[in-house]
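A single protein chain has been omitted; all remaining protein chains appear in their positions.
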Amino acid sequence: MNFRTDLALERHESVPKSSIEGIELTVKECNGIKVTHITVTNEKGEKAIGKKMGRYITAELPGLERCADNMEQWSKVLADEIRSLIPKYGTVLVAGLGNRDITPDAIGPECISHLLATRHIKGEAGMPESLSGLRSVAGLVPGVLGNTGIETAEILKGVVSKIEPSAVIVIDALASRSLSRLGTTVQLCDTGVSPGSGVGNRRKEINSESLGVPVIAIGVPTVVDGITLALDLIEECGVDLAEEKRRRIVQSEKGMMVTPKEIDLTVKRAARLISLSVNRALQSDMSASDITAIVSTV
Amino acid sequence: MNFRTDLALERHESVPKSSIEGIELTVKECNGIKVTHITVTNEKGEKAIGKKMGRYITAELPGLERCADNMEQWSKVLADEIRSLIPKYGTVLVAGLGNRDITPDAIGPECISHLLATRHIKGEAGMPESLSGLRSVAGLVPGVLGNTGIETAEILKGVVSKIEPSAVIVIDALASRSLSRLGTTVQLCDTGVSPGSGVGNRRKEINSESLGVPVIAIGVPTVVDGITLALDLIEECGVDLAEEKRRRIVQSEKGMMVTPKEIDLTVKRAARLISLSVNRALQSDMSASDITAIVSTV
Amino acid sequence: MNFRTDLALERHESVPKSSIEGIELTVKECNGIKVTHITVTNEKGEKAIGKKMGRYITAELPGLERCADNMEQWSKVLADEIRSLIPKYGTVLVAGLGNRDITPDAIGPECISHLLATRHIKGEAGMPESLSGLRSVAGLVPGVLGNTGIETAEILKGVVSKIEPSAVIVIDALASRSLSRLGTTVQLCDTGVSPGSGVGNRRKEINSESLGVPVIAIGVPTVVDGITLALDLIEECGVDLAEEKRRRIVQSEKGMMVTPKEIDLTVKRAARLISLSVNRALQSDMSASDITAIVSTV
Partner (left out) sequence: MNFRTDLALERHESVPKSSIEGIELTVKECNGIKVTHITVTNEKGEKAIGKKMGRYITAELPGLERCADNMEQWSKVLADEIRSLIPKYGTVLVAGLGNRDITPDAIGPECISHLLATRHIKGEAGMPESLSGLRSVAGLVPGVLGNTGIETAEILKGVVSKIEPSAVIVIDALASRSLSRLGTTVQLCDTGVSPGSGVGNRRKEINSESLGVPVIAIGVPTVVDGITLALDLIEECGVDLAEEKRRRIVQSEKGMMVTPKEIDLTVKRAARLISLSVNRALQSDMSASDITAIVSTV
């Protein structure tokens, strides 16, 4: 690859169509959202796009600034896709990865603040009626290696071994190639995640193999890699960089994140949308407005 | 007074009915909320209940745990009462008093995080349509004397002299006599506020005289004074304390706040309700759901 | 007991001296701090003071407002005591229990923000020299049941099973009988903790049995139980309550926390002291000032 991205969709786009084997792709549109399903079916596909075998679902929203007016419909689309990836029964553990202290990396923890955690309230007295009959959900903000000294994968493995969920959903920030995707594209996949990849700190993989239960990763691009951005600008300027030169520059490590000025709003809006979508996926009998009302006050 | 409270209603309740002159009181019920209007009309009234001449509106909610389901109706009742106290036109400055770092004192700053500030967006390009035609609203979190070295009244006076609002709304935590009122009673008044009174640090008065424009105070009890609680418990135990003894104990300074264990939820819920009510009072053409959608994502 | 406290010292004080068997007590003074060692040696002792067999070390500081000038000496005393309770070698996991959103309950999480976590930096390039040769330390803020749906004990068990520390240190808020102890008394013990006891929500025990490794609990009183305070005031007033009546009142559940107005400073100061003490106990070759410098900037 001669640029950096965590999105299967962007990798797929960059590959000459003729040469792809082992990739299935379908596109549909729901409620104004373009939903692309990419399935990597074998090793040829893996090699072609540099992503592991599995399913990658990408939802492209028309623009987060219209989020307030479309929360209900957009979250429905995402909830349906999330539900298609998780088992029907059993506790689901939702983990918000990333560092609260770095705005574009805070999307995971921010989502957990809006999560409807219910695993503990079965049979508790005085619970609002609206909370009975709910699916069991647990939430966790594991923190980051630099502060805890513990790999996120280790923390999750430990907690999974105790509470034995039927699935784990991890939410994390991603890096995309393009600024226009920040906060407006959501990637769901069943192949797990390397925490910190959005901010360039790849850590131990968190996936179905390492945790022993299905792992669904929900990622939202909140940064563009600095080198990638610069190279794209070069090309926009009409400068023709040799493929080889571009690749060499991409491989140099610089660790710069590029974000828009209003990154706080981007993260806030995307976290609202993702957390509502997860809550709806898990509590399929509740309406969006009921969930919003409860989460904002429980 | 032989107990401590910031609520005109509680003071009024403690005074023998026969002896009150200079107080007018009416009670009504709207959407399940008991709304009491107390007007202190002269100095006799002032002396009787220890509150300055002016209007005190107290709304008693059935219980904040049902807040999520009733946000729409409750905020309507409060919005109507707030609207009755402020001028129809002109910018309104809303100030959230109190210390973010002390949970029961954080209700003012927390309300400002949900305030729809609009004074700056007139004519800005790219604003959502829903934000055109809005009343001009400014918000401020002035901080507390211990951290800034500046009296809140001084900060507000300064800002008022620059932006010349037609009214100021200040939101602050109060102390009530009874635990059952915490987070469930809202007092509106047109006589201003002493910031910090809820947590026992009386500072320079903020009112129409000191600011030169109408000042509406919105207060929510989030603490009970420790001494008051103790004395009430003594009486519940059937111990009969002489009036004089009780008064002397009340006058001793101890500075203890009593809060329920789940004070974080109390503050969170009350802040949602108050901020929605203020937003609705100021933007009377918008629905509660439109405001909620915008505030949670703008 | 006819009052509520989490301090072994306060329970011991309330028991008639003649009747105590199974309790050993020694008192010493170091750097102006009164240090009391209480050992509950058998079931008689357990019953007498209502605390499990084990060691309880209580440090009574002269007053937190003088904390800034005495940080160096006080943390040395505490560090020595902590070191006496933990194994010499192996990773130590330090967990900060409690709810960040409730000021008096935030002391555990606040301590972890000042913890020198080192488990991950062995051999990392570019580390400051001062960080080589450090003992391996991991930190965790597990959150609270109401937000995560998972008992803290479960999270810790899971993480312990993965990182296999030689000991766990848990830091939590406590309730004491007396206001004067808030933030100025520190209890260390080797019998574990019930998270949330400070704020009246007892949860699954966290101790050596449940975690399978030595568990050292560090607790700081940050609240007084409302009922206990009220009853003490009654007695200060010269009212003589029958023992039986007092006990009955204590057993009624009310869930009120009493804190001083400046609880944010109390928690901040105590967290600084505890975290420095823990860091010094674990990194015995480093000076207090080196640790402070690193922690405030790494």
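Which chain is which? They are A, B and C, in the order written, and residues in each are numbered from 1.
In this text, a residue touches a chain if its C-beta (ideal position, glycine included) is under 8 Å from a C-beta of that chain, and two chains touch if they have at least 3 such contacts.
The model shown is predicted, which means the values in this text are computed figures rather than measured ones.
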Over the full complex, note down every shown chain the hidden chain is touching. A, B, C
Of the residues listed, C:Met71, C:Ala138 or C:Ile206, which one is in contact with the missing chain? C:Met71
Considering the whole complex, which of B:Gly63, B:Gly133 or B:Gly158 touches the chain not shown? B:Gly158
Among B:Leu85, B:Val137, B:Leu174 or B:Ile206, choose the residue that contacts the chain missing from this document, as touch is defined above. B:Val137
Since one chain has been left out of the picture, which residues of subunit C touch it in the full complex? 64-69, 71, 126, 128, 130, 265, 268-269, 272, 289, 292-294, 296-298
Could you list which residues of subunit A touch the chain missing from the display? 99, 101-103, 179, 199-201, 224, 226-227, 229-231, 233-234, 237, 239, 241, 245, 249, 255-261, 263-264
The missing chain sits against subunit B at residues 112, 117-121, 136-141, 143, 145-151, 154-155, 157-163
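What we mean here is this: only the chains that are shown with their structure count from here on.
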Whole-Å gap separating subunit B and subunit C, where each centre is the average of the chain's CA atoms: 36
Chain centres from averaged Cα atoms put subunit A and subunit B apart, in whole Å, by 41
Within subunit B, the set of residues that touch 2 or more other chains is none
